[in-house]
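Certain chains of the assembly are absent from this excerpt, and the rest are unmoved.
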Amino acid sequence: MADPRFFERAGPFTLGELAERCGTRLADPAMAACTVDDVATLDQAGPGQLTFLDNPKYTDAFAQTKAGACILHEKHAALAPAGVILLLSPKPYLSYARVAQLFYPAPKAVPGIHPTAVVEPTARLGDGVSVAAHAVIEAGAEIGAGSMVGAGTVIGRNVVLGKECRISAQVTLSHCLIGDRVLLHPGVRIGQDGFGFAPDPAGHVKVPQLGRVQIGSDCEIGANSTIDRGAGPDTVIGPGCWIDNLVQIGHNVTMGRGCIVIAQAGVAGSTQLGDFVVLAAQSGVAGHLKIGTGARVGAKSGVMTDIPAGESHFGIPAARVKEYFRQVATLRRLAQKKGADNE
Amino acid sequence: MADPRFFERAGPFTLGELAERCGTRLADPAMAACTVDDVATLDQAGPGQLTFLDNPKYTDAFAQTKAGACILHEKHAALAPAGVILLLSPKPYLSYARVAQLFYPAPKAVPGIHPTAVVEPTARLGDGVSVAAHAVIEAGAEIGAGSMVGAGTVIGRNVVLGKECRISAQVTLSHCLIGDRVLLHPGVRIGQDGFGFAPDPAGHVKVPQLGRVQIGSDCEIGANSTIDRGAGPDTVIGPGCWIDNLVQIGHNVTMGRGCIVIAQAGVAGSTQLGDFVVLAAQSGVAGHLKIGTGARVGAKSGVMTDIPAGESHFGIPAARVKEYFRQVATLRRLAQKKGADNE
């Protein structure tokens, strides 16, 4: 059970309500009035709790679960232990995510401005906005209805923030336009100067960075990640992108919708990502490249060329995944041979 | 045009004045009295705006530009479309940077201390210093004339900051001495303990870190980058160094002047960089090495040996660039051969 010091649980819910709201179907509709009061993993759930089976490698754990109910794909229904009520879903993990959100909804803004916050008179705050201690909202900034601004966060001059955003503590925003329902974790930096200068032995000369950052709705950006503003054009993060912690996005980068960028990855200036691109952890993409829709880049890879839509690339310099693993295998074989020759 | 919500434009300027102040020469001196009121890219500039041509691959765009005037190298002058006034420069991008700075000068400090800032009585602030909301300036710190201290930033005890520095929001400085005109982006951390301890199974024992950080004048340091103070000697960043976002500089590192360290790179303890060293994104340099003046390290490279002045190294472990690409080509060829053998 989630630690009640940190998590507030809603519910209980009837299985009928959960099924309806979360895209599942009760295998036995007669069970619709049964209630569950929490979610839990297969091995920890007890009677009265709801669990899920997604990854087939957990079918053994499923066979032994004590859960009262379970979300799963129809094809696994036959494996269910007696007494477990089944909610069928074509995408069990997705349905579970929705159920878990019902039990543990995101914290809501407690409307009001903390007396220690500094809100300039020309800033415009929508209904129900919450501004925490020591936050700073500069002149002309707009905060959409229902948004939360965390402690110590600084919203720069004329920044526009949509509705129902959750901006954590100690975030800095400047020169940016942000959509609705965006979640920014602590220490996120958006809109500072990009890395632009004319190199010169007498002293590099700064090139003023005259663009902005646009962040689409429904994005989440991880702790201490940095997104520089454009040099002239804007830096653009499409709607529904998920960016993990300590990620760097350079100036003029554009991303389509639904991209996933995992921890410590980086994208250099002016590179364009299509929709649903995945950049795994600690990968890097050089500047001025095009990464097609649905392309995937492996962990720690270094991309130096365009990637066509739908391809997976790995390695440094990154190559098609099949090529990359052939290279790894080839080198391993040659090195073993050499090792053997020397013995 | 830069979004006027975020950028204040100066001008218009006569081409004569721009030419004089930015190291360019009017191809036709009779045009000196013409004015321009903004800068823009080749494809977006209109009459009355100034653009530039630097990279020869944009000569096609140049041939179609609608700009009123263009900074370019003499050798490209013949390609100019009719009616574009030409400003000739041996370094067009450098000249453009200077022009853009005239149109969009860096924000100036609005002198004064915000009432919510905490400034200890023994701190010394020069003329015209600006201290934003919730900033903290500890006992004995010195802030040079015309410097700006951003919201929530913490300047530690006895820290010395030069003139006309711009310290963004939520920076922390301790145990450091910083030159003039230094720009620190949000979340920069300077002067905290280096990573020093005596390993011991009974509990690693901290080695007190007794050095400082010295940052030369005219440096820029990117968002959320970290520079640890020396263990005994100082950590030293020479004048005019440009450090990008999320960079790590370990204790006792020394850098000459004009070094460029790109996003997510790291330099381990006690390594010495000469002048004008370039470390590309996500590269790393091991500790106790010497990287000679003008050396360059490729993106994602891992440097495990000294690099002589002027050399370019790539790869993990990093090798001379020619060797590295030969290794890449060799492995690719062998793997393809193996692939073919298997088919």
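Just so it is clear, A and B label the chains in written order, and each chain counts residues from 1 on its own.
The rule we apply is simple: a contact is a pair of C-beta atoms (placed from the backbone, for glycine too) under 8 Å apart; a residue touches a chain by one contact, two chains touch by 3 or more.
This one's a predicted model, so the numbers in the text were calculated from it and none came from an experiment.
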Total identical subunits in the assembly as filed, 2 in place: 3
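We adopt the following convention: only the chains that are shown with their structure count from here on.
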Partner chain B, residues of chain A touching it in the complex: 116, 118, 134, 136, 140, 152, 154, 157-158, 170, 172, 174-175, 187, 189, 192-193, 195, 197-201, 203-208, 210-212, 224, 226, 228, 232, 246, 248, 250, 264, 266, 268, 282, 284, 286, 300, 302, 304, 316-317, 319, 323, 326-327, 329-331, 333-334
Residues of chain B defined as touching chain A within the complex: 2-3, 5-7, 40-41, 44, 91, 93-94, 96-98, 100-101, 103-104, 106, 114, 116, 132-134, 150-152, 168-170, 183, 185-187, 218, 220, 222-224, 240, 242, 244-246, 258, 260, 262-264, 276, 281-282, 299-300, 315-316, 328, 331-332, 334-336, 338-339
